[in-house]
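In what follows, a single structure is set out as C-alpha cells and then discussed.
A protein chain is absent from this complex, but the other protein chains hold their places.
Presenting chain A:
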Amino acid sequence: MGKDDTRAGPLVRRPDNSAFKQQRLPAWSPMLTASTVLPFFYLTALICMLLGVLLLLTVQSTQEIKVDYTEAGTCNICLQKRKNVTNGALPCSCTVVFSVEKAFRGNVFFYYGLRNFHQNLRRYMDSRDDAQTVGRAGNLKNPSTYCEPFRKDKNGLPIAPCGAVANSIFNDSFSLVYHGSTGGFVPVPLLRNGVTWYTDKNIKFRNPQKENLTLAQVFEGTAPPPYWQKPAYALDPSDSTNNGFINDDLIVWMREAAFPNFKKLYGVLFRANKPFTKGLPVGNYSIHINYNFPVQHFQGRKEVVLTTLTWFGGQNHFLAIAYLVTSSVTLLIAVGLTVVWWKFGRNGKNMEK
C-alpha cells in the first residue's frame, strides 16, 4: 500500500485502527422479538381494519351504472350490419334505454368501455410514433417504421397519425337523453373536453406548426388512417382547437390500456343547468349511439359507464375488501403468533443451548 511506504518504524504495516476497517462501525441490530413483532401485527391489523372501513364507506358512497350496449335494444341491428365488412362505411345508429334508480350526486362521468380488446399487445403498442404526434414536421411526412403496416397508405402517402393504435380508434359516439318526469326529453349536456391528462394534451401531443398555414394545409400530403372516416384535422368540426393530434378522443385512445377490459373517459356531465345541477336525477335515460366500432370479430363487448367519483376514484371495491381481509388475516396470525410465543417462546426454554 502506497501510504505505508511513507511511514517508518517497527509497526509500519500495522492496519489502521478505524471502526470501518476493524468492522466495528456502530450499528443497530434489530431482532424479531415478541415485544416488537406482536405489537406490529396487532397494529397492522388495526390500521388495515380502519383503512378497509374507510375505503368501503368511500366506495359505497359512489354510484355506478354499466350499460352493455353491444347488442342491447336496437343495437342488435347495427351489430349484424357491422359483421359484414362491406357495410363498414354505412352509418348505423341505435338507442339503448336504462333507468337510474337513485340520483347521482355530484360530478358524473361518462365512460365508454371495451371488453376483450387488447390494447396491450406488444406489436400494437409499439405501432405509434410519438415524434409524429408531438408535431415534428419530419415525422409527419415520414413516420417511424414502428407504425408498420399503417405507415403509408396504398398511394404511398404518409398516414397521420400513423400506426395501429391511432387507426383502431374507438369511433362510436354517444348522446345521452333524460326522460324528464314531465314526459319531455331533455338532452343531457356532456363536457367533451378536459378528459385527458394535462401533460398529454399540452406536451405529449402537439400539432405540427407551419407559419401562416391552417391545420388542413399542414396535414396536406398525408392520409388519414385507413379506418378513419375523417382526416385528423377535421375530427371536431365544432371546436377548431380540438383537431389534429390534440383531439381529446384521440389522446384518450392513444393512452393504451394495461388490460384487455378497460373504460375510457368520454365526457363529464355539464351541471350548469337544471335538472342536472346536482347530478343525474332519478328517471329513465336513453343513449343514442352512432354504432361504428366493430367488436364481433374478437368477441368483444361495448359498454357505457356512468359513475360518480370520490377522492379514491371510481367504484372499485377491491382495495376496501382486500384491506378488510388482510386485517382479519393479520389479526388471526397475530393471535396465532401470540399463542406460539406464550406456549414456547416466553420462558426462553428454546433459547437455551
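We take it that a residue touches a chain if its C-beta (ideal position, glycine included) is under 8 Å from a C-beta of that chain, and two chains touch if they have at least 3 such contacts; residues count from 1.
The rule we apply is simple: contacts and distances are computed from a predicted model.
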item	value
The complex's invisible chain, by UniProt name, from "COQ5 protein", "Dynein light chain Tctex-type 3", "Origin recognition complex subunit 2" or "Phospholipid-transporting ATPase"	"Phospholipid-transporting ATPase"
Touching the absent chain when the full complex is considered, from A:102, A:274 or A:297	A:297
Residue in contact with the excluded chain [from A:188, A:218 or A:252]	A:252
Candidates A:93, A:173, A:310 or A:328 - the one touching the absent chain	A:310
Per the touch definition above, residue among A:27, A:89 or A:272 touching the missing chain	A:27
On chain A, residues whose C-beta touches the chain left out of the figure	10-17, 19, 21-34, 37, 40-41, 44, 48, 51, 55, 107, 109, 111, 116, 118-125, 127, 129-131, 134, 136, 144, 149, 164, 167-168, 195-200, 203-204, 252, 255-265, 268, 294, 297-299, 307, 309-314, 316, 318-319, 322-323, 326, 330, 333, 336-337, 340-341, 344-345, 348, 350-353
